[in-house]
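Only one structure is covered here, and it is reproduced in the block below.
Only one protein chain is missing; all other protein chains are in place.
For subunit A:
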Amino acid sequence: MADAANPPPLQTDFQELEDGEDLFPEPSATQESGPASLPAQDISTNSNGPKQDSLFDDDPDDLFAEATEEVSLDSPERDVLLSDGPSPAITPITPPTCVIGPHIGHDDLFTHSSFDEIEEEEGGDSFDIHISVSDPEKVGDGMNAFMAYKVTTKTSMSVFKRNEFSVKRRFSDFLGLHSKLASKYLHIGYIIVPPAPEKSIVGMTKVKVGKEDQSSNEFVEKRRSALERYLMRTVKHPVLLKDPDVLQFLESSDLPRAVSTQALSSAGLLRMVNKAADAVNKMTIKMNESDAWFEEKQQHFENLDVQLRKLHGSVEALVCHRKELSVNTAQFAKSAAMLGNSEDHTALSRALSQLAEVEEKIDQLHQDQANADFYLFSELLGDYVRLITAVKGVFDHRMKTWQKWQDAQMLLQKKREAEAKLQFTNKPDKLQQAKEEIKELEMKVQQGERDFEQVSKTIRKEVSRFEKERVKDFKTIIIKYLESLVQTQQQLIKYWEAFLPEAKAIS
């Protein structure tokens, strides 16, 4: 991010590179078949398929190529297709402190709607949690310094050990949390709230080397606010709220420093998701979308993305002008003060000085208003643009899941054909092997179909939740904004009422 006085266009966040890190541990990074290497063929049903060989070509467009190199052992992905039975969605090293979850290897849980089960079983615990991020504090010196934020949780929910507790976290901890959640849940179809936008090299460097000026303070404040919103939005998800990583993040005073977070960046994550979206678009096999709902929703989110970006641009312009107004008002106040000083006529002199004071106060109001514009709307819209990207990513995962299922089916078909041929040869060993492989593949196909249906079902729920949250979010912000506007006007009225007698007193 550049100087906060001129917030950069949204795209900049997404493309920033930092220290060469570039990875997002993608669940299917270790998968053998790349999704986009298939030649163009018109595929209208599941049974058609490309030639077998090309399935395993090295895909130059393999979006996961980068990720594959740098996947850290801390958060390995499970290849859903290759494991037996339902895949555990949890990273094995994190001990589950929460009992209920889709990640206990239970067939039923994975195929049923995990949402409902959790909500029912926890029962009665209404959503009552408030998280605040505060007290940014510089730790260390020079280029190794970092900002530590206090994360305070106030809650009455039983999943937590206490009602009120605080921990210290740094920015990379937040990124680490996001990466863990994404690796666990993204492929199931949960919308994972994206973390606060990328560190600005300029912004953070200023803070690290101790250059305290308004822009670095604004940067820290902007980040603090963004982190707070990130956490609040994340815990609004009924399943994620109880996720052990989330709980550990909020409660544990010692968080193991996520090793991979140095390699992590939210820009990298978003680049990954964006690339996923692009790659899917480039895919030469079109998914046979039997469900109009998904087609409509995808279009809807495309449109929403465009609209929100436009709105965001508008608000940024507005914020810019307001800050300009503040500067100009301050300068006018100074010139009025000078007029007052050099004025001989006593009453006029006093009135001009009062005028200068009123203008200074109004300047302060302009600044407050600019902040409201920014922190309420600009950030809200920015958050939602990033959120939409996450939503689109989820849709893409569904497509990938479908693709896996199709691939497995095609492979099965081939194996069956091969087996049929082997029937006529005298190779009992090979035949036996073929039969075993077919059995395996049949299970994979079933799993693939189940996965696809599960993802589709989950996405429907997630989208519905998103739409509801969206309304609540926007309404809350709009009300806050209107309240601030009304307050500004009433303050303005007070200033004018105080000035009027002064102006009248000139004679």
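The rule is short, and it goes like this: a residue touches a chain if its C-beta (ideal position, glycine included) is under 8 Å from a C-beta of that chain, and two chains touch if they have at least 3 such contacts; residues count from 1.
Criterion: contacts and distances are computed from a predicted model.
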Can you tell which of "Autophagy protein 5", "Sorting nexin-32", "NOC4L protein" or "Proteasome assembly chaperone 1" UniProt lists for the chain that's not drawn?
"Sorting nexin-32"
Of the residues listed, A:R257, A:K427 or A:K504, which one is in contact with the missing chain?
A:K504
Which one touches the absent chain: A:N144, A:S290, A:S342 or A:N426?
A:S342
Of A:M143, A:A420 or A:L482, the one touching the omitted chain in the full complex
A:L482
Of the listed residues A:S134, A:Q214 or A:N328, which contacts the missing chain in the full complex?
A:N328
Contacts of subunit A with the missing chain: which residues?
127, 236, 300, 304, 307-308, 310-311, 314-315, 317-318, 321-322, 324-325, 328-329, 331-332, 334-336, 338-339, 342, 344-345, 348, 351, 355, 464, 467-468, 470-472, 474-476, 478-479, 481-483, 485-486, 489-490, 492-493, 496-497, 499-500, 503-504, 506-507
